[in-house]
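With one protein chain removed, the remaining protein chains of the complex are shown where they sit.
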Amino acid sequence: MNRMIQCVSLMLSLCLLLASAGGFAAAEGVVDGDLTCTITLGNWPPDTASAAEKALFEGYRDTMARQYPNVTLVPDYYSYTLSNYVPMAKGGTAPTIFQPPFTDPQLLISQHLVGDVTEALEKFGVLDKFSPSYVEMLADENGRIYGLPRDGYVLGMHLNLALFREAGLMTEDGLPMYPKTLQELAEYGQIIREKTGKAGLVFPASETYGGWLFTNIAWNFGCVGESALEYQDEDGRWVCNFTSPECVAAMEYMRDLRWKYDILNVDATTTDWAGAHSLLGTGEAAMNFAADDSVDQPTSNKGLPVEDFALIPFPAGPAGRYALAGGTCYMFAPDITADQAVAAMAYLKILGKLPFLDDDIIAGMRADYAAKRDRGAPVLPAISAWNDAEYNSAKQAIVDEYCNVDMRLYSDFFDSLSGGTISLKSEEPVFAQQLYRELTAVIQRVITREGADIVKALQKAQDSFQEYLDDEINDY
Amino acid sequence: MKKIQHTGVIREYDLHAPAVKAGYGFVIFLCCLAVIVAVFPLIWVTLAGFKDLKEFLSSTSIFPKSFSLEPFAVTWNQLGITKNYLNSLISVAGSVICALIFNGLLGYGLGILKPKGYGVVKKLVTLSLLMPATISIVPLFMNIQKLGLGSSFLPLWLSFGANAMYVILFMQFFESLPRSIIEASRIDGCSQLQTFFRIVLPLSKPICVVVAIFAINAAWSDFLLPYLVLRGTPKETVMVRLFKFSTEQTVNEDTMMRSVVFSMIPPIILFFIFQKQLTENSVSVGIKG
Partner (left out) sequence: MSAGKESRIRTHARLRENVTSWLIMVPGLLLMLFFVWEPLFESVRMSLYKTRNVELVRFIGLDNFVSVVSKDDFMQALVNTFSYTFWSLLLGFGLPVLLAILINETTRGKGLFRTAVYLPNMLPGLAVIILWSAFFSGGKSGVLNILIGRLGIPPQSYLTRSEWVIPIIILIATWKGAGATALIYMAGMAGISPELYEAAAIDGATVRQRVFHILLPAVRKLAGTLLILQIISVFQIMYEPMVLTKGGPDNASLSLMQLMWQYAFGGSMNYGKASAVAVIVTLILLVMTAIYSFFNRRESDWE
C-alpha cells in the first residue's frame, strides 16, 4: 500500500516535470487541460479603463483559455480598500485575486482574511526568487506565503513643467531647476506662486494621504532610529512618538508651507490623491509628492502632455534623504482552493507578474508598453520586486524600445535609486493607515489655523494613536 | 374675469394700504428668489457637464466654452450608464412593489384589523421610525450574507417592505376610512384579506400613489446597502456607481459632474409627471405623519 503511494507520487511528479517543461517549450499549447475551477479576477480593468487596456486583458484571458481550457475566468474589477474587503472576505464574496497595498498584508494575514498560496508558488518554482523584504511582508511567522508582489514604487515628486517654464525655472537645455531640498521646495514654490498665480505644491491633506506624505517629510527631518514615529520598546510594546523635536520641526515646516511661503493649493484639506493629480495635470499646481508608478495619472488621465511632465527624487531634509518605497501586491481570497491557487498563479504568469520571460510574456509587456505609449502615459523602467538579474535586465531592454519620454527628465530620480544617493524606507511597520489618519488631522489643524499649537496637537495625536496601539496589539 | 383668491394672512382689502402692498411685492420677490435658489444649482451642474477637466478646474465662468453634447455621450458610453439605468429600474420596481404590499398589509393589520396584542407591534414600529437605518447596517449586511443573498436585488427589494414610515402612513390612512364600510363588507361574509383587496385597496389610491412615489425616490437614491450588496457585480445601480466614483477616485471631476446629471434625470422626470400628487397629496398625508 505504502509503496503504491510512493509509486503514484513519483509518477505524478514526473508528469508534473514533463508538463512544466512542455509548457515552457510551447506556451501556445495546453499546459494543464485537467485543471478545472473558476477564479474571479479583482485586478481586471474598471469599466472606465481605456479600450486598449481592456483589450490587453481580453488577450490575457484568451491565452489562459488556450493553456488551461477548463479554468473559467470571471472578470470582477475590484478597487481594494481594507474597509470594503473585510465584509467581502467574511461573506465569501472576495475575488480570488485582488491587489492590496503593502501596508495591509500583515494585518490581513494575522486576521486570517487571505488564502495560503505557498504550494502553488513552489509548483511554479518562484518561491526562492522573492526579494527578502517581500517575503517578510507577505508571509506569516511559519513562512507560509499569502501573496506576491505586483510592483513597487518609490515616492518622488511630479512636476508640471509648463508652470516651471512660466516661472522661469528652466535651464537652457530644457531641464527644470527643481528643488533638491525641502527648503528649496518652499522657495521655488513661492517663486511659482508669485510668477504664475498657481499653487507651488499640491498637498492632499485629507483622510490618510496627508499623513502618508508627511511621514516621508518627517524622516527627512530625522524621525528615524531613536526618534522614529513608531518603534518597539525593550518589552516588545509598540510605542509611537510624534513629539520628538524632529517631528515638531517637520510639522513646523508644514505650517510654514501654508503660512510663511503660502504655496499650498487652496482646498488642501479636502484634496485626495486623485484630486492632487488633477491639479498638477491641469496646471493648477506645479509640484506634487507622488511616485513613479502613478506617472500616468497627471499625463494620460488628466491630460498633461508628457513633454510637460518630469519626475524628480524626493527632496532632502535637514537630517537626511529618504524616500518611501512601497507597492502593491496580489493576494488571494481566504477560501481559495489548491486548484484555484494554481490557476491564479498561471494567470499571473501570463500577465508577466512571475519572473519568467517567454514569448507570450514578452508580447504582453510589449502590448502593455505600447498601450501606455498610445494613451500618452510615460513608459518608464519598473522597479523590480524579484531578485533575478537575468529577468530584470531583459525587461529593461524592452522598456527602452518603447520609451516615449526625454529620460533626462527622469534620470535623477532613477539614478538616486541605483546610485544609492537616496535611502529607501518602507512604511511605518504597524497600523500605518491609522497613524496617517492621526497625523492628517494634525496637518489639517496646522494648515487651517494660523498659530495653532503644534506641540499640543501632536501630543493629542500621539496619545490617541498610542491608545489605538495598546488596544490593537499591546494589550490584545 | 377670474377672481384671485387670497389664501393667506393678507386679505384683499389690505392691499389698499401702500405699506401692505409694498410688503406683498416683497413677498413675491422673496418667492422668486427662493425659486432661483432652488433651481440654479441644477442649471449650473448641467452647464458644468459641458466642460472638460481643465476647463472645469480652471475656468472662472459659469458657462462652458462649447455646448457640444459629446462629453455627455462619451461619459455615458465609457461608464456604460445604460446598464446602470436598467439595474436601477429593476431595483426600483421591485422595491415599490414590496413597499406597497408588505407595508400596506401591516398597516391594514394595525389600522383596521387590530388583533389582540397589536399595540405592542404598533409601539415597536413607531419606535423604529426613530432609529436611523444606518445604525445597524453592519449586522444587517452580515445577515444578508449568511442567507446567501449577497449580489442579489432581493434583499434590496425586501428592505423596502420593512419601512416603519410607510407602515405608519398606511396605518393612519386606513384609520381614517369610515368603519361602517369595512364592517358592512365583513357582514357580507368577506374574509379579512378579501375586505382588503375589494374594499380597502380601491379606497386607498391616494396613499398608494404617495407611498409609491416616496419609495421610487428612496429606492433610486439609496446607495449604502446597495453598495454593500451589489458592489462589484454586474447589477450595480446608478447611485452605487456614483458612490464608488466619490470614494474610489476612479473618475475625473468633470466626468463626476456628468454622472451627477445622469443620476438626477429620472427623479426630475418623475417629479414633473407627479408634481400635483407630490405637492398636494403628499403633504396632506405627511401632515398626519
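We just call them A and B in the order they show up, numbering each chain from 1.
Note that contacts are C-beta pairs under 8 Å (C-beta built on N, C-alpha and C of every residue); 3 or more make two chains touch, one makes a residue touch a chain.
As the structure is a computational prediction, the values presented were derived from the model and not from experiment.
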Displayed chains contacting the withheld chain: A, B
Selected from A:S50, A:N84 or A:N474 as touching the chain missing from the view: A:N84
Options B:L69, B:L86, B:V138 or B:A184, residue touching the unrepresented chain: B:V138
Sites on chain B contacted by the missing partner chain, in the whole complex: 4-11, 13-14, 20, 23-24, 27-28, 30-31, 34-35, 37-39, 41-42, 44-45, 48, 56-62, 98, 101-103, 105-106, 108-110, 113-116, 118, 121, 124-126, 128, 130-140, 142-143, 158-159, 161-162, 164, 167, 191-193, 196, 217, 220-221, 223-224, 239, 242-243, 246-247, 253, 256-257, 260, 263-264, 267-268, 270-271, 275, 278-279, 282-284, 286-287
Sites on chain A contacted by the missing partner chain, in the whole complex: 82-84, 86-87, 90, 111, 113, 205-208, 265-270, 272, 284, 433-434, 437, 440-442, 444-445, 447-449, 457, 460, 463-464, 467-468, 471-472
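Here is the rule we go by: only the chains that are shown with their structure count from here on.
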Of all residues in chain B, those that touch chain A in their complex: 52-54, 57-58, 78-80, 141-142, 145, 150-151, 228, 231-232, 244, 247-253, 255
Complex contact set, residues of chain A against chain B: 42, 46-48, 76-79, 81, 84, 87-88, 90-93, 95, 272-275, 278-279, 281-284, 301-303
